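All protein chains of the complex are present and in place, except for one that has been dropped.
Note that the chains take the letters A and B in the order they are written out, and that residue 1 is the start of every chain.
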Amino acid sequence: MALPEMKIVGLDNEAAQKEIRSRNMQSILTGRADYVNDRKMAGMLWATTKHATISHGTVKKVDASKALALPGVKAVFTYDDITAGTGAAAMFPQKTVLYWGAPVAVIVADDWYTAERAINLVNVEYDVLPAVVKTTDVVGDDGVAVENAPLSGRLADTNYANSMPAERGDVAAGLKASAYTKTYNLPWTTTHQHAPIEQYTAFAYWIEDDVYVYLSTQNIHGHRTIIRNRLQIPLNKIHCFNHYCGGGHGQRLNNEEAAMVAAISRKLGGVPVMWRCSKKHSMLLAGRQHDDKGIFTMGCDKDGKIVALDCEYWTTNYGATITPIISATFTIPNLKWVGHGTYLNQPDRCAWRCVNDPPTAVHLTMAMDDMAEHYNMNPYEFRKKNIMGEHDLDQDTGNPFCTKEVNECMETVVEKSGYLSKWHKPGTKTLSNGRLHGIGLHAHHDSHGRVNGNDRGAVVLMTPDGTILTENGGSKPHNAPTEMNIIVAEVLGAKVTDVNCGDYGNTDVTLNGGMHGGSSFTGSCGAAFYSAAMDLKKKLFTYAITREPFAAEGAKVEDLDSKDSVIFMTKKPDVKATFANIMATAQPMAGVGVGWHAQQNATATVNAGLQREKDGFPVGHKAEWGSAAASVTEVEVDPETGEVFITGHWNSVGCGRVIYKDGVLQQMGSGSELQYAQALYYGDIHDPATGAIIGTQYTESQLPTTLDIDPTTNYLYPVEGDDHSGPLGAHGIGEPCVGSYASILAAIYNAIGKWVDPDHGACNPDRVLKALGKA
Amino acid sequence: MDNLVHVNAGSLDDAVAQLAKGGAEVCAGGTDLMSSLKGFISDNLPTTIVNIKQISGLSYIKEDGGMLKIGALTTLDEIANSSVVASKCAALAQAAAVVASPEIRNVGTIGGNICQRPRCIYYRNEYNDFNCARKGGKGGCYALTGLSRYHSIFGLVNGCMAVCPSDTAPVLVAAGAKIVTTKKTWEAADFFKIKGEKINSLDADEIVTEIQVPTGKKSCYKKFAFRKSFDFPLVSCAVVGDKVVLGGVYNSPYEVSGDTVKATSATAYNKYKEQIANTLIKRAKADVK
Partner (left out) sequence: MSKEMFKISRREFLKDAGLVVGGATVGSAALLSACGNKDKKGETKYICPIDSKEFSSLKDLKDHYASAHEGQAIPAFKTLNVNGVDYNLVINDYWSLGWVLREQLGLYGTKIGCDMGQCGACTVLVDDKPVYSCLLFACEMEGKRIRTVEGLSDGITLSPLQQRFYDNNATQCGFCTAGFLMAATALIEKKSKPTNDEVRSALSGHLCMCQNFKKTLESVVGGV
């Protein structure tokens, strides 16, 4: 059976795409979308969390007597309570406190506010241990280590998790042979703010020994497995759901919370329990601050071509991975990278959107812009000299990948913004309004968006009238289902308006798969739906040839094709039947397609190869990187207050093949805006003295408002290329479009002539003033 | 918040009587009160809420003998959009217009704006995990040893480094306004001296009824915050006539003599406020209406 030809037509598909926006959007608009908290059951109880007020130690004693005496409080559960009678130690609440704000008890009451009021009536005693809360305390030969193993991945006898070295060529020789070398001691940046609008929440009830769990997450299958492990009940008795889920990125809910809420409900006799976080508790559980720092030594030849790059890198992320920024954007023949993920007494997760790449992009931008000055080039010229060419191969594996995209993205934003005519030497242009003008550029190839992403499962069902339902294990935002519907329609040769989103986010009816969300969704889920649709198509054609009019022609499967929900013989197009005709008499199995995409490997440095055969269809290509991104930002800086005003932002992202244009534009726009927020606004989280999380309100998280961001000067340019690694030529773009943090900082540098030290935070006015020597 | 009792006062006397019982606070717009209660930010929160919104005669804007008189229950939105206020004391309309967000201004009152609790990141931390000096707790001042980025650059008062977060407060002080309560008439500068947790010196059973603002002077209010909505002032400047008063830099509105200020007690975290203050003074003076 011939592979369908996947033409790059996404950008022309506008009218069809508006027509088939999934119904999920109207659900949201009319207030009918069911998020986890949007339910009530008779006898439902509410639960909240008692949090630790130390950064490191163990719970010695919990006295809940005063809380239990409060009218309306039903129960208080500790680590011991939940661990007893379950298959494994409870992870929520905890007995070993590893970060300030960790959960140490769960309070259940008939009203959420009553549960909240009981928090300070639960008295907890601790054995306090020394805490390590600052990355700066970990780094270096005299860095301290933290007692007690973290939840995962600490290297023995160090405070590092996942040091990920990579090497190419001979960096010592390369630096020696360089005409000019410089070492850059790059400042601590930060990534994302962890302040979703929907707080973390989960809901569970039991019917006999079946548990029903509603979770504010994108990873219901993962939670189902954890519940099985903790409560030791079979998977087919655990029903996990997520229909609508607030943003705030990553998998949101921790697996442990799902297990906790199921366990508590069971202990209360199966009564429905709605566990909800206050704004503060959401922050406490997910307030890991990803500070990043690098020390880069760069060596170039006499013409400004990079010969060698020696990097040491630290981050409070668990894994400091080498990113394609270093490896797949610029030609660097000799490279040494040592990346340390550091372990601290900080929350074990955060709500991230692209953890590693923006800070690395910032650091590389700083080094390159400085190096460019040495060679009397502007930043664009320096990058042009070093950026990988359109047909270059991966420097480590020799495999091809979408190098064209990062070139095209960079050229696009440079052209559209007028960068070359606007650029000036740093700190040399004052406007008539007294402000300082600046323009900055960045380009990088991101580690996200790659097809490889995660394991994904997809189910496609054709009903007896020939209309189609898609089923997926993730939640129901509307961009993703719309996109998947388009893919299925194209592969099946169906009318796109005949494809509808079924019951996403239901472990009972969807194939097990990894976290369904994020930047790898398009490529990996798309690949899963591709293979599910191919599976269905094969079955449908196999049945169709037994029916008229095809039987009379003696047609074989390979003689058939389909378009607009009509099956026809390629050589005799008048011999045709609609999907409805065929399905009206078909066995139900003719209309079931099941698809799977397997994650090949997670490590960006090793390309094990994606080329593989599945059911006789060759899919994928050996190399794959994520998506490319480039941006130009133009700013005005008020030198008297340090305020930065973004007057223009041009963002270009490599999309592989654009399948759902409105979805792409929305992601790009929001990615840009997120970067305004990260670069200029995101606020304080930690108390410098104790490591306690103190920035627990939005007034401290500092998400910018519509008065802070003017989206009319945010210009978006999706670029299409063919990603060889996916069957569709598509890959994700959710994360890469958040790379523009780098061009904003570069623009500020261009304006004031000094790099602002983000100091683990954002370039707020006070930090800009510090750079200007005025504070 | 269990056992919280809500009562509707029929009159000011009724309200005062409720307050006098102890453990009670008035509720006007209720925006600060509600969020403080739900956050359990202090051990000193009321258990009785005395709603005064249905008492008539407390919401008005009028000019009376060279004075702008504004009832305590007048909303910030009404003040911000009042042509009377704009022409008689532009700074007050400008200040009211930049408080919080449109939704807050639709219910928040001028009386409430000058009776709120401080916004220190430690004081406000929910569940009272930082039981600091301002709340009468034993924790001292956490900002002093921790993050003082948003705090006073002129030292502590009663062991507290939190600043006055009200946008209208510096305007009222600069204008030489009077604040009428159920007990007396205050000079604004005295009103905003700190007594307990709140940003003023009122007794527990004292209720603001009217603000009186002298008119006839050109004025301007400039606010500096990291965000242009929601945020409390990091530094603000009210100029009324020849009086210059800063907000966000000290426990109470800070009167400036001369053209510039010098921080007497800045930390590495908040030294920037001095630069901002001097910039705002210059710009506010240039923009008076």
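Just so we're on the same page, a residue touches a chain if its C-beta (ideal position, glycine included) is under 8 Å from a C-beta of that chain, and two chains touch if they have at least 3 such contacts.
Quick caveat: nothing in here was measured; it's all calculated off a predicted structure.
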Options A:57, A:663, A:718 or A:739, residue touching the unrepresented chain: A:663
Which residue of B:20, B:34 or B:268 touches the chain not shown here: B:34
Residue of B:15, B:49 or B:239 touching the missing chain in the full complex: B:49
Listed residues B:104, B:133 or B:225, member touching the removed chain: B:104
Subunit A residues touching the omitted chain (full complex): 18-21, 25-26, 28-35, 37-40, 42-43, 71-72, 110-111, 113, 195-199, 244-249, 278-279, 477-479, 662-663, 665-666, 669-671, 673-674, 677, 697-699, 703, 705-707, 709-712, 714
Sites on subunit B contacted by the missing partner chain, in the whole complex: 1-6, 8, 27, 30-31, 34-35, 37-39, 49, 51, 53, 77, 100-104, 106-107, 228-230
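What we mean here is this: only the chains that are shown with their structure count from here on.
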Between subunit B and subunit A, distance of the C-alpha-averaged centres to the nearest whole Å: 41
Parts of subunit A lying in touch with subunit B, wherever the complex brings them together: 51, 53, 70-72, 111, 113-114, 116-117, 119-120, 278-280, 640-642, 681, 683-684, 687-690, 692, 694-700, 702, 704-708, 764-766, 769-770, 774-775
Subunit B residues within the subunit A interface of the complex: 1-2, 38-40, 101, 119, 121-122, 124-130, 142, 145-147, 149, 224, 226-232, 270-272, 274-276, 279
